[in-house]
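Once you've had a glance at the structure underneath, I'll fire off some questions.
As you look at this complex, bear in mind that one protein chain is not there, while each of the others sits in place.
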Amino acid sequence: MVGIFVFAVTGALVAVRKHLDVFAALVLAGVTGLGGGFIRDVLLGATPPAALEDWRYLTVPVAAGLLTFVFHPTVGRLERVVTLFDAFGLALFCVTGAAKAVSLGVGPVPAALLGMVTAVGGGMIRDVLAGRVPVVFDGVLYATPALAGAAVVVVLDRAGASFAIVAAAGFTTCLGWRLLALVRGWRAPMPRGPANV
Amino acid sequence: MVGIFVFAVTGALVAVRKHLDVFAALVLAGVTGLGGGFIRDVLLGATPPAALEDWRYLTVPVAAGLLTFVFHPTVGRLERVVTLFDAFGLALFCVTGAAKAVSLGVGPVPAALLGMVTAVGGGMIRDVLAGRVPVVFDGVLYATPALAGAAVVVVLDRAGASFAIVAAAGFTTCLGWRLLALVRGWRAPMPRGPANV
Partner (left out) sequence: MVGIFVFAVTGALVAVRKHLDVFAALVLAGVTGLGGGFIRDVLLGATPPAALEDWRYLTVPVAAGLLTFVFHPTVGRLERVVTLFDAFGLALFCVTGAAKAVSLGVGPVPAALLGMVTAVGGGMIRDVLAGRVPVVFDGVLYATPALAGAAVVVVLDRAGASFAIVAAAGFTTCLGWRLLALVRGWRAPMPRGPANV
């Protein structure tokens, strides 16, 4: 739920910065917080998604969206805190996403990918709806830590480790890598040569 | 079917105005008319969607798309009529969407949201495919009436009212609010302060 809240705040912030209305803030909060899990559940055929069966999941992005819409100058100043919590959300989602895929009997490679999709999918829908190219495409090291964390979950689960160890290892891998990338300014490889579009 | 037709006309109009080809007119007509219901059915796991099981649903957007593509100068002049019928479509879809979600056993909060998604989802896909930020994000009161109509459906259904009364009340709520918003120029709240992107 903390993960959903933080992701939802980033969604609402994008809406406010694009000067969209309060409905956009709520929708972008909702898709950012819940979208990744929706994609995973739809692809796995595990419908309706958990968030539609328990209404409390739905109140979290609504609250996050309204709070951000009203207090956005304050939230905007807390950008570093949001980025930090966003890294926690990322680590949380890649672990739960991969764990759910594994528990539904998917093979290891798709399970790791679905863990990553759970973590970054919501943000990609947010960016497409807000009319911009997904920020994860722009050289920030964001999806790679999520994939790494999900892969750790899958591998350790195969090795028979207990869920607590599996989750802790995946979470730490993703969070550590992401924070290091933030602190050191690591960038993903870009294509050689000038852009020609 | 009337709702699908009107929504499909708005989709094809967007294609024509962006100077896209006849295929785009058909696709945008199709996603606008059927997209909201597809999202609802996929999230509910009620697949394949009804529109894929009865080919007559599919002919409606094709007809609407072709007619709009050929006669678009005329349709463009009838913009006010289209907007009026679009409000009818909105009211119709939020009621049928919420009713279907309730009949499939979803809880009240998600059912109301799915009613709104059925009504506005097609238009959002249309706008994303046409390369623009969804118009529902831009301060027009469009999604809120749909959510209100869907909520009325859910509440009255819980209270045990007959389907005719439930549907009529939800339809009237959404249509009335939307038409009032159009006539009086009501706007959704925008964020305070200047846009900073």
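When the chains are written out, they are named A and B in that same order, and each has its own residue count from 1.
In this section, contacts are C-beta pairs under 8 Å (C-beta built on N, C-alpha and C of every residue); 3 or more make two chains touch, one makes a residue touch a chain.
For clarity, every value in this text was computed on a predicted model and none was experimentally measured.
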Contacting the left-out chain in the complete assembly, out of B:F7, B:F69 or B:F85: B:F69
Sites on chain B contacted by the missing partner chain, in the whole complex: 15-25, 27, 38, 42, 45, 47-49, 51-55, 58-59, 69, 72-73, 128-131
Sites on chain A contacted by the missing partner chain, in the whole complex: 42-45, 106-110, 113-114, 124, 128, 131-134, 136-139, 143-144, 187-193, 195-197
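To be clear about the criterion, only the chains that are shown with their structure count from here on.
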Chain A and chain B: spacing of chain centres that average the CA atoms, whole Å: 28
